[in-house]
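The complex is shown incomplete by one protein chain, all other protein chains being positioned as in the whole.
Now for chain A:
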Amino acid sequence: MMTMWRRIIALTIKEFLALVKDRRSRTVLIVPPIIQLIIFGYAATFDLHDVPYAVYNEDRGVASRELLAAIEGSEAFRPVDYLEKDSQVAPIIDNKGATMVVHFGPEFTKDLLLKRPTELQVIVDGRDSNTALVVLGYLRSILIKFNEQWNIAHGERPPAARLNIRAWFNQNLESRWFIVPGVVGLLTLVVTTLVTALSVAREREAGTFDQLLVTPFRPVEILLGKTLPGLVIGVIEASIIILIAILWFNVPLRGSLAALYCGLFLFLLSTIGVGLAISSIAVTQQQGLLGAFLFIVPSIILSGFATPIANMPPLVQDITLINPMRYFLIILRSVFLEGANVSRLWPNYWPMALIGIINLTIASMLFRRRLY
(Lines give C-alpha, C1' and ligand atoms only; values in the text may rest on other atoms or scores of the structure.)
Protein backbone atom coordinates (compact mmCIF):
# COMPACT_ATOMS: atom_id res chain seq x y z
CA MET A 1 0.00 0.00 0.00
CA MET A 2 2.73 2.42 1.02
CA THR A 3 4.82 1.66 -2.00
CA MET A 4 1.80 2.07 -4.21
CA TRP A 5 1.21 5.58 -2.93
CA ARG A 6 4.87 6.39 -3.20
CA ARG A 7 4.82 5.30 -6.81
CA ILE A 8 1.71 7.29 -7.55
CA ILE A 9 3.21 10.37 -5.98
CA ALA A 10 6.38 9.92 -7.98
CA LEU A 11 4.34 9.67 -11.17
CA THR A 12 2.31 12.73 -10.22
CA ILE A 13 5.47 14.73 -9.64
CA LYS A 14 6.77 13.60 -13.03
CA GLU A 15 3.53 14.71 -14.69
CA PHE A 16 3.78 18.07 -13.01
CA LEU A 17 7.37 18.53 -14.05
CA ALA A 18 6.42 17.72 -17.62
CA LEU A 19 3.78 20.45 -17.53
CA VAL A 20 5.56 23.09 -15.49
CA LYS A 21 9.12 22.65 -16.66
CA ASP A 22 8.36 23.97 -20.13
CA ARG A 23 8.01 27.72 -19.80
CA ARG A 24 5.48 27.93 -22.59
CA SER A 25 3.18 25.19 -21.28
CA ARG A 26 3.33 26.88 -17.92
CA THR A 27 2.27 30.21 -19.39
CA VAL A 28 -0.48 28.61 -21.43
CA LEU A 29 -1.95 27.13 -18.27
CA ILE A 30 -1.95 30.31 -16.26
CA VAL A 31 -1.98 33.50 -18.30
CA PRO A 32 -4.65 32.95 -20.99
CA PRO A 33 -7.37 31.80 -18.58
CA ILE A 34 -6.89 34.91 -16.48
CA ILE A 35 -6.87 37.24 -19.46
CA GLN A 36 -9.95 35.49 -20.76
CA LEU A 37 -11.78 35.82 -17.49
CA ILE A 38 -11.12 39.56 -17.51
CA ILE A 39 -12.08 40.07 -21.15
CA PHE A 40 -15.11 37.80 -21.03
CA GLY A 41 -16.21 39.27 -17.73
CA TYR A 42 -16.52 42.59 -19.47
CA ALA A 43 -17.63 41.38 -22.88
CA ALA A 44 -20.22 38.80 -21.98
CA THR A 45 -23.19 40.93 -21.16
CA PHE A 46 -26.72 41.06 -22.43
CA ASP A 47 -27.23 44.54 -20.97
CA LEU A 48 -27.42 47.11 -23.72
CA HIS A 49 -25.58 50.42 -23.78
CA ASP A 50 -25.41 53.02 -26.50
CA VAL A 51 -27.47 51.13 -29.05
CA PRO A 52 -27.36 53.37 -32.14
CA TYR A 53 -30.77 54.57 -33.31
CA ALA A 54 -32.09 57.01 -35.89
CA VAL A 55 -35.09 59.28 -35.54
CA TYR A 56 -37.58 59.89 -38.32
CA ASN A 57 -39.84 62.56 -36.91
CA GLU A 58 -42.60 63.85 -39.21
CA ASP A 59 -44.37 65.41 -36.26
CA ARG A 60 -42.01 67.76 -34.43
CA GLY A 61 -44.72 68.57 -31.90
CA VAL A 62 -44.53 68.74 -28.12
CA ALA A 63 -45.41 65.12 -27.49
CA SER A 64 -42.88 63.61 -29.85
CA ARG A 65 -40.18 65.86 -28.44
CA GLU A 66 -41.07 64.80 -24.92
CA LEU A 67 -40.94 61.11 -25.78
CA LEU A 68 -37.68 61.56 -27.70
CA ALA A 69 -36.12 63.24 -24.70
CA ALA A 70 -37.07 60.22 -22.60
CA ILE A 71 -35.43 57.85 -25.11
CA GLU A 72 -32.36 60.03 -25.40
CA GLY A 73 -32.08 60.19 -21.62
CA SER A 74 -31.80 56.41 -21.40
CA GLU A 75 -28.27 55.04 -21.26
CA ALA A 76 -29.32 52.19 -23.48
CA PHE A 77 -29.70 54.32 -26.61
CA ARG A 78 -27.52 56.71 -28.57
CA PRO A 79 -28.94 58.82 -31.42
CA VAL A 80 -26.84 58.66 -34.59
CA ASP A 81 -28.97 60.27 -37.27
CA TYR A 82 -32.11 62.28 -37.98
CA LEU A 83 -33.90 61.14 -41.11
CA GLU A 84 -35.84 63.41 -43.44
CA LYS A 85 -37.75 61.02 -45.65
CA ASP A 86 -39.11 57.49 -45.87
CA SER A 87 -36.52 56.28 -48.34
CA GLN A 88 -33.73 56.81 -45.81
CA VAL A 89 -35.09 54.24 -43.38
CA ALA A 90 -34.19 51.05 -45.26
CA PRO A 91 -30.55 51.89 -46.06
CA ILE A 92 -29.62 52.90 -42.52
CA ILE A 93 -30.92 49.61 -41.12
CA ASP A 94 -29.54 47.53 -44.00
CA ASN A 95 -26.07 48.99 -43.64
CA LYS A 96 -26.07 48.59 -39.88
CA GLY A 97 -25.86 52.37 -39.47
CA ALA A 98 -28.51 52.10 -36.79
CA THR A 99 -30.07 49.19 -34.95
CA MET A 100 -33.40 50.93 -34.53
CA VAL A 101 -35.41 53.62 -36.28
CA VAL A 102 -38.05 55.48 -34.25
CA HIS A 103 -40.76 56.91 -36.48
CA PHE A 104 -43.35 59.51 -35.43
CA GLY A 105 -46.22 60.03 -37.87
CA PRO A 106 -47.24 63.61 -38.86
CA GLU A 107 -50.33 63.57 -36.61
CA PHE A 108 -48.62 62.25 -33.48
CA THR A 109 -49.00 65.26 -31.18
CA LYS A 110 -52.33 66.30 -32.68
CA ASP A 111 -53.85 62.87 -32.08
CA LEU A 112 -52.57 62.77 -28.54
CA LEU A 113 -53.94 66.21 -27.70
CA LEU A 114 -57.30 65.22 -29.18
CA LYS A 115 -57.18 62.15 -26.90
CA ARG A 116 -57.07 59.78 -29.83
CA PRO A 117 -54.81 56.76 -29.26
CA THR A 118 -51.78 56.90 -31.47
CA GLU A 119 -48.79 54.79 -32.38
CA LEU A 120 -45.06 55.00 -32.17
CA GLN A 121 -43.58 53.04 -35.03
CA VAL A 122 -40.31 51.27 -34.37
CA ILE A 123 -38.21 49.35 -36.86
CA VAL A 124 -35.55 47.08 -35.43
CA ASP A 125 -32.74 45.18 -37.10
CA GLY A 126 -33.72 41.54 -36.53
CA ARG A 127 -30.44 40.08 -37.77
CA ASP A 128 -29.54 39.87 -34.09
CA SER A 129 -32.94 39.02 -32.76
CA ASN A 130 -31.93 38.82 -29.11
CA THR A 131 -30.73 42.39 -29.20
CA ALA A 132 -33.89 43.33 -31.08
CA LEU A 133 -36.04 41.87 -28.31
CA VAL A 134 -34.06 43.52 -25.54
CA VAL A 135 -34.20 46.86 -27.39
CA LEU A 136 -37.97 46.58 -27.67
CA GLY A 137 -38.19 45.68 -23.98
CA TYR A 138 -36.24 48.79 -22.98
CA LEU A 139 -38.38 50.91 -25.26
CA ARG A 140 -41.59 49.46 -23.88
CA SER A 141 -40.57 50.39 -20.34
CA ILE A 142 -39.87 53.96 -21.47
CA LEU A 143 -43.26 54.07 -23.19
CA ILE A 144 -45.14 52.73 -20.16
CA LYS A 145 -43.62 55.47 -18.03
CA PHE A 146 -44.37 58.10 -20.69
CA ASN A 147 -48.00 56.98 -20.93
CA GLU A 148 -48.43 57.10 -17.20
CA GLN A 149 -47.05 60.62 -16.99
CA TRP A 150 -49.08 61.79 -19.98
CA ASN A 151 -52.26 60.46 -18.40
CA ILE A 152 -51.51 62.19 -15.12
CA ALA A 153 -50.61 65.47 -16.81
CA HIS A 154 -53.77 65.44 -18.91
CA GLY A 155 -56.18 64.45 -16.18
CA GLU A 156 -56.86 60.91 -17.38
CA ARG A 157 -57.60 58.04 -15.02
CA PRO A 158 -54.51 56.06 -14.05
CA PRO A 159 -54.58 52.37 -15.06
CA ALA A 160 -56.57 50.15 -12.73
CA ALA A 161 -53.52 48.18 -11.66
CA ARG A 162 -49.80 48.77 -11.62
CA LEU A 163 -46.88 46.33 -11.62
CA ASN A 164 -44.22 46.51 -8.90
CA ILE A 165 -41.42 44.35 -10.23
CA ARG A 166 -38.58 43.32 -7.96
CA ALA A 167 -35.70 41.01 -8.79
CA TRP A 168 -34.24 38.73 -6.18
CA PHE A 169 -30.54 37.83 -5.79
CA ASN A 170 -29.54 40.34 -8.47
CA GLN A 171 -31.52 43.52 -7.89
CA ASN A 172 -30.15 45.49 -10.80
CA LEU A 173 -30.31 42.56 -13.20
CA GLU A 174 -26.62 42.76 -14.02
CA SER A 175 -25.78 40.03 -16.47
CA ARG A 176 -22.17 40.10 -15.32
CA TRP A 177 -23.22 38.51 -12.04
CA PHE A 178 -24.68 35.67 -14.03
CA ILE A 179 -21.90 35.26 -16.58
CA VAL A 180 -18.75 35.57 -14.43
CA PRO A 181 -19.54 32.59 -12.16
CA GLY A 182 -20.31 30.73 -15.39
CA VAL A 183 -16.88 31.62 -16.78
CA VAL A 184 -15.33 30.04 -13.66
CA GLY A 185 -16.95 26.76 -14.69
CA LEU A 186 -16.12 27.20 -18.36
CA LEU A 187 -12.40 27.81 -17.89
CA THR A 188 -12.05 25.03 -15.32
CA LEU A 189 -13.66 22.66 -17.80
CA VAL A 190 -11.41 23.70 -20.69
CA VAL A 191 -8.14 23.56 -18.77
CA THR A 192 -8.66 20.24 -17.00
CA THR A 193 -10.03 18.45 -20.06
CA LEU A 194 -7.12 19.58 -22.18
CA VAL A 195 -4.51 18.64 -19.58
CA THR A 196 -5.89 15.13 -19.17
CA ALA A 197 -7.06 14.42 -22.74
CA LEU A 198 -3.66 14.97 -24.26
CA SER A 199 -1.59 13.42 -21.46
CA VAL A 200 -1.41 9.81 -22.66
CA ALA A 201 -1.31 10.64 -26.36
CA ARG A 202 1.67 12.90 -25.73
CA GLU A 203 3.60 10.08 -24.07
CA ARG A 204 2.61 7.74 -26.82
CA GLU A 205 3.85 10.08 -29.53
CA ALA A 206 7.06 10.78 -27.65
CA GLY A 207 7.54 7.04 -27.13
CA THR A 208 7.78 7.37 -23.36
CA PHE A 209 4.60 5.41 -22.82
CA ASP A 210 6.40 2.16 -23.59
CA GLN A 211 8.94 3.04 -20.93
CA LEU A 212 6.14 3.59 -18.47
CA LEU A 213 4.79 0.13 -19.28
CA VAL A 214 8.01 -1.66 -18.34
CA THR A 215 8.08 -0.01 -14.92
CA PRO A 216 6.44 -1.90 -12.02
CA PHE A 217 3.41 0.43 -12.16
CA ARG A 218 0.02 -1.18 -12.29
CA PRO A 219 -2.57 0.31 -14.69
CA VAL A 220 -4.55 1.77 -11.79
CA GLU A 221 -1.45 3.51 -10.54
CA ILE A 222 -0.70 5.00 -13.92
CA LEU A 223 -4.29 6.15 -14.13
CA LEU A 224 -4.15 7.74 -10.68
CA GLY A 225 -0.84 9.35 -11.55
CA LYS A 226 -2.58 10.97 -14.51
CA THR A 227 -5.69 11.91 -12.50
CA LEU A 228 -4.03 13.73 -9.62
CA PRO A 229 -2.26 16.43 -11.67
CA GLY A 230 -5.53 17.26 -13.43
CA LEU A 231 -7.26 17.52 -10.07
CA VAL A 232 -4.60 19.73 -8.50
CA ILE A 233 -4.33 22.00 -11.54
CA GLY A 234 -8.11 22.26 -11.72
CA VAL A 235 -8.44 23.25 -8.07
CA ILE A 236 -5.66 25.84 -8.26
CA GLU A 237 -6.93 27.29 -11.52
CA ALA A 238 -10.51 27.50 -10.27
CA SER A 239 -9.42 29.13 -7.00
CA ILE A 240 -7.54 31.87 -8.84
CA ILE A 241 -10.52 32.50 -11.10
CA ILE A 242 -12.94 32.58 -8.15
CA LEU A 243 -10.69 35.10 -6.40
CA ILE A 244 -10.69 37.33 -9.47
CA ALA A 245 -14.45 37.04 -9.77
CA ILE A 246 -14.85 38.27 -6.20
CA LEU A 247 -12.09 40.86 -5.97
CA TRP A 248 -12.04 42.26 -9.49
CA PHE A 249 -15.63 41.90 -10.67
CA ASN A 250 -17.20 42.33 -7.22
CA VAL A 251 -19.55 39.42 -7.74
CA PRO A 252 -20.94 38.78 -4.25
CA LEU A 253 -20.06 35.43 -2.69
CA ARG A 254 -23.03 34.88 -0.43
CA GLY A 255 -22.95 31.13 0.20
CA SER A 256 -20.45 28.81 1.82
CA LEU A 257 -17.05 28.08 0.30
CA ALA A 258 -17.36 24.48 1.44
CA ALA A 259 -20.42 24.06 -0.79
CA LEU A 260 -18.50 25.59 -3.70
CA TYR A 261 -15.42 23.40 -3.31
CA CYS A 262 -17.51 20.29 -2.80
CA GLY A 263 -19.07 21.00 -6.19
CA LEU A 264 -15.71 21.79 -7.75
CA PHE A 265 -14.21 18.50 -6.55
CA LEU A 266 -17.06 16.41 -7.95
CA PHE A 267 -17.04 18.37 -11.21
CA LEU A 268 -13.30 17.83 -11.64
CA LEU A 269 -13.68 14.09 -11.06
CA SER A 270 -16.27 13.78 -13.80
CA THR A 271 -14.39 15.91 -16.35
CA ILE A 272 -11.09 14.19 -15.63
CA GLY A 273 -12.86 10.89 -16.18
CA VAL A 274 -13.90 12.02 -19.65
CA GLY A 275 -10.46 13.49 -20.34
CA LEU A 276 -8.72 10.23 -19.46
CA ALA A 277 -11.18 8.17 -21.49
CA ILE A 278 -10.41 10.36 -24.51
CA SER A 279 -6.74 10.09 -23.72
CA SER A 280 -6.74 6.31 -23.69
CA ILE A 281 -8.60 6.09 -27.00
CA ALA A 282 -6.62 8.75 -28.85
CA VAL A 283 -3.50 7.54 -30.61
CA THR A 284 -2.29 10.98 -31.67
CA GLN A 285 -2.55 14.32 -29.95
CA GLN A 286 -4.68 15.63 -32.78
CA GLN A 287 -7.21 12.90 -32.09
CA GLY A 288 -7.04 13.80 -28.41
CA LEU A 289 -7.72 17.43 -29.21
CA LEU A 290 -10.65 16.52 -31.45
CA GLY A 291 -12.06 14.32 -28.69
CA ALA A 292 -11.60 17.08 -26.11
CA PHE A 293 -13.46 19.42 -28.39
CA LEU A 294 -16.31 17.12 -29.05
CA PHE A 295 -16.71 16.98 -25.28
CA ILE A 296 -16.05 20.61 -24.31
CA VAL A 297 -18.27 22.40 -26.80
CA PRO A 298 -21.50 20.46 -26.20
CA SER A 299 -20.80 20.63 -22.47
CA ILE A 300 -20.77 24.41 -22.66
CA ILE A 301 -23.74 24.78 -24.98
CA LEU A 302 -25.95 22.34 -23.11
CA SER A 303 -25.09 23.64 -19.66
CA GLY A 304 -27.17 26.80 -19.47
CA PHE A 305 -24.00 28.91 -19.63
CA ALA A 306 -25.39 31.52 -22.01
CA THR A 307 -28.89 30.36 -22.87
CA PRO A 308 -31.36 28.82 -20.41
CA ILE A 309 -31.87 25.07 -20.40
CA ALA A 310 -35.60 25.66 -20.01
CA ASN A 311 -35.73 27.06 -23.57
CA MET A 312 -34.40 23.86 -25.14
CA PRO A 313 -36.67 21.21 -26.64
CA PRO A 314 -37.69 18.52 -24.07
CA LEU A 315 -35.45 15.84 -25.57
CA VAL A 316 -32.39 18.11 -25.41
CA GLN A 317 -33.32 19.05 -21.84
CA ASP A 318 -33.16 15.37 -20.94
CA ILE A 319 -29.72 15.10 -22.54
CA THR A 320 -28.44 17.94 -20.35
CA LEU A 321 -29.06 15.72 -17.32
CA ILE A 322 -25.87 13.78 -18.09
CA ASN A 323 -23.82 16.95 -18.43
CA PRO A 324 -21.77 17.58 -15.27
CA MET A 325 -21.27 21.22 -16.26
CA ARG A 326 -25.02 21.79 -15.90
CA TYR A 327 -24.92 20.90 -12.20
CA PHE A 328 -21.69 22.76 -11.57
CA LEU A 329 -23.08 25.98 -13.05
CA ILE A 330 -26.15 25.76 -10.83
CA ILE A 331 -23.89 25.22 -7.83
CA LEU A 332 -21.63 28.14 -8.76
CA ARG A 333 -24.53 30.54 -9.28
CA SER A 334 -26.45 29.37 -6.23
CA VAL A 335 -23.43 29.74 -3.99
CA PHE A 336 -22.37 33.09 -5.42
CA LEU A 337 -25.73 34.80 -5.71
CA GLU A 338 -28.34 32.88 -3.76
CA GLY A 339 -26.20 32.12 -0.71
CA ALA A 340 -26.68 28.36 -0.94
CA ASN A 341 -25.07 25.91 1.49
CA VAL A 342 -24.14 22.24 1.19
CA SER A 343 -27.49 20.84 2.31
CA ARG A 344 -29.51 22.78 -0.27
CA LEU A 345 -27.30 21.65 -3.15
CA TRP A 346 -27.68 17.89 -2.65
CA PRO A 347 -29.85 17.50 -5.76
CA ASN A 348 -26.88 18.80 -7.76
CA TYR A 349 -24.10 16.91 -5.95
CA TRP A 350 -25.24 13.36 -6.31
CA PRO A 351 -25.74 13.36 -10.12
CA MET A 352 -22.22 14.73 -10.54
CA ALA A 353 -20.82 12.12 -8.15
CA LEU A 354 -22.61 9.40 -10.11
CA ILE A 355 -21.39 10.74 -13.46
CA GLY A 356 -17.87 11.03 -12.03
CA ILE A 357 -17.83 7.40 -10.82
CA ILE A 358 -19.17 6.11 -14.14
CA ASN A 359 -16.71 8.19 -16.15
CA LEU A 360 -13.71 7.12 -14.09
CA THR A 361 -14.75 3.46 -14.29
CA ILE A 362 -15.08 3.66 -18.07
CA ALA A 363 -11.76 5.47 -18.28
CA SER A 364 -9.97 2.82 -16.26
CA MET A 365 -11.52 0.03 -18.34
CA LEU A 366 -10.47 1.67 -21.57
CA PHE A 367 -7.09 2.34 -20.10
CA ARG A 368 -6.54 -1.24 -19.07
CA ARG A 369 -7.59 -2.47 -22.49
CA ARG A 370 -5.06 -0.18 -24.09
CA LEU A 371 -2.28 -1.51 -21.89
CA TYR A 372 -2.64 -5.19 -22.56
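Please note the rule applied: contacts are C-beta pairs under 8 Å (C-beta built on N, C-alpha and C of every residue); 3 or more make two chains touch, one makes a residue touch a chain; residues count from 1.
By definition in this document, contacts and distances are computed from a predicted model.
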{"item": "Candidate names \"Putative transporter subunit: permease component of ABC superfamily\", \"NADPH-dependent 2,4-dienoyl-CoA reductase/sulfur reductase-like enzyme\", \"Cytochrome C assembly protein\" or \"Protein ImuB\"; UniProt protein name, chain not shown", "value": "\"Putative transporter subunit: permease component of ABC superfamily\""}
{"item": "Hidden-chain contact residue, picked from the options A:T208, A:N250, A:T284 or A:T361", "value": "A:T284"}
{"item": "Per the touch definition above, residue among A:V122, A:L212 or A:V342 touching the missing chain", "value": "A:V122"}
{"item": "Residues of chain A (touch criterion as defined above) contacting the omitted chain", "value": "22, 24-25, 28-29, 32-33, 36, 39-40, 42-52, 63, 67, 93-96, 99, 112, 115, 117-134, 136-137, 139-141, 143-144, 146-147, 150-151, 156-171, 173-175, 177-178, 190, 194, 198, 202, 205-206, 284-290, 292-294, 296-298, 300-302, 306-308, 310-313, 316, 330, 333, 337-338, 344"}
